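Here the complex is missing a single protein chain, while all its other protein chains stay put.
Should a chain be cited, it is by its letter among A and B, assigned in written order, with residues numbered from 1 in that chain.
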Amino acid sequence: LPSIITLTTDFGLKDFYVGAVKGVILGVNPHASVVDISHSLSAGDIMEGAFVMAGACPYFPSGAVHVGVVDPGVGTSRRGVIVETRRGFFVGPDNGLLSLAAEKTGIRRVFEITKSDFCRVDVSATFHGRDIFGPVAAYLTLGIPPEKIGLEIRDFFMISLPEPTFDGAVISGEILHVDTYGNLISNIKAGDLEESLGVCDVEVTIKGRSIKGLYRTYGDIPEAGAGALMGSSGFMEAAAREANAAKMLGIGVGEKVRIVKI
Amino acid sequence: LPSIITLTTDFGLKDFYVGAVKGVILGVNPHASVVDISHSLSAGDIMEGAFVMAGACPYFPSGAVHVGVVDPGVGTSRRGVIVETRRGFFVGPDNGLLSLAAEKTGIRRVFEITKSDFCRVDVSATFHGRDIFGPVAAYLTLGIPPEKIGLEIRDFFMISLPEPTFDGAVISGEILHVDTYGNLISNIKAGDLEESLGVCDVEVTIKGRSIKGLYRTYGDIPEAGAGALMGSSGFMEAAAREANAAKMLGIGVGEKVRIVKI
Partner (left out) sequence: LPSIITLTTDFGLKDFYVGAVKGVILGVNPHASVVDISHSLSAGDIMEGAFVMAGACPYFPSGAVHVGVVDPGVGTSRRGVIVETRRGFFVGPDNGLLSLAAEKTGIRRVFEITKSDFCRVDVSATFHGRDIFGPVAAYLTLGIPPEKIGLEIRDFFMISLPEPTFDGAVISGEILHVDTYGNLISNIKAGDLEESLGVCDVEVTIKGRSIKGLYRTYGDIPEAGAGALMGSSGFMEAAAREANAAKMLGIGVGEKVRIVKI
């Protein structure tokens, strides 16, 4: 089977950073298939990176190696890790970036990267994507077992999404992510809603604005209106009909959301 | 021959959407080579997507499968389709997005996607790129014939570019696309111009501004000036010398263009 290595970073698209990582990977394993997930994450935003990796990486076939680099602590005492899961490996800084996606795919063991044999000869203090994570990922696809690259650890750093709270007919959550279309993705899961509320007749309140109705798809929202729906990420989102809800409502990540049955 | 699957979407580059589609495709066919055409189309802009697919997809080798997703009607009654052409397949919503590129490569048969066997088990109402079009494209590269995935239809939705009009020595058209450089690409083809006007001495009028001369290439336009030329898309475009004509002239898609022989 071909060796798949995915990349999710905040490197941006106009620098040499993405290209250097790809070059190093292909230098170690020229047969690897390097797949871009995103390089446009907000600089240093670990939570956003974790959300994107969790939404994309689990769909890849078993054996894929997922490199994540949102790494404001590069070169400091934060560790570099390999996470072995039931469906493949994750490689990157031990700052929580990999943790949501790794958890979703079933963590088996976690290793701190300690052996320089599988890194570039001159490891810089500022670009571990190129000098450590890229080459380590490539060596994993060549069949080097993670225990040859590092030491098993038990205190892998996990982050978790904020959890909604439930008070009778009221669910209180927050906006986790604003997507390209301006859809406001909350931390309220389909299951949360079904358990505590009827699905159809809900009123969503965000920043003093009230949105009525839970729709099946974007095209069902009334013209020039806004509505809630269960998005493809498994979370409730608020969207506007053929418009950018985030801009329309002036709402960003972290905004509180309240749902009541009506 | 390797299986090539191209992607042209309005998913943007900071979300998990592109990665999820790639993951699903590689889950079905790990040997597929997934090629990004664009993920930065304007949200919901079917005409722009159709223009970009028509400019890129016909250059790929025979047998390539082209996935297009600009899909404001996802989950509604709009159909998902497979278009079989003389040079490969197109997969996406039946909203016109695929139609210009498919027509250019010679449409043979069109199928509505009806068999859920070739889709993900849980098809969402909001992300058919991941749940239907991605996996269907991957199954096509595995040799599953389109008639096993859907039913042939005769009413594939075609869009067409606006046509210029001719009145003696005057051609009237409009701006179809503004590219990265700010070049203003019109709907007037090289053939239109040659048939009705002499090629060299033309005056192009856009938004009250007059541009004189048809140049062979960007570098032939006089310093600090603007000019018309026959662009690589086969259409007449207006460009500025080492500058952004769209910003300089304040012009966008849909603006009327008038050409007269001088």
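The working rule: a contact is a pair of C-beta atoms (placed from the backbone, for glycine too) under 8 Å apart; a residue touches a chain by one contact, two chains touch by 3 or more.
Here the structure is a predicted model, which means the values were calculated and not measured.
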Where B:30, B:58 or B:150 are the choices, the one touching the absent chain is B:58
Subunit A positions in touch with the non-displayed chain are 10-20, 22-24, 26-27, 30-31, 33-34, 36, 43-44, 72-76, 78, 124-127, 130-131
Listed in rising order, the subunit B residues that touch the chain left out are 1-2, 4, 6, 8, 13, 33, 35-42, 48, 51-61, 64, 177, 179-181, 216-220, 229-233, 242, 244
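Simple rule for what comes next: only the chains that are shown with their structure count from here on.
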Chain-centre distance (mean CA atoms) for subunit A and subunit B, in whole Å, is 30
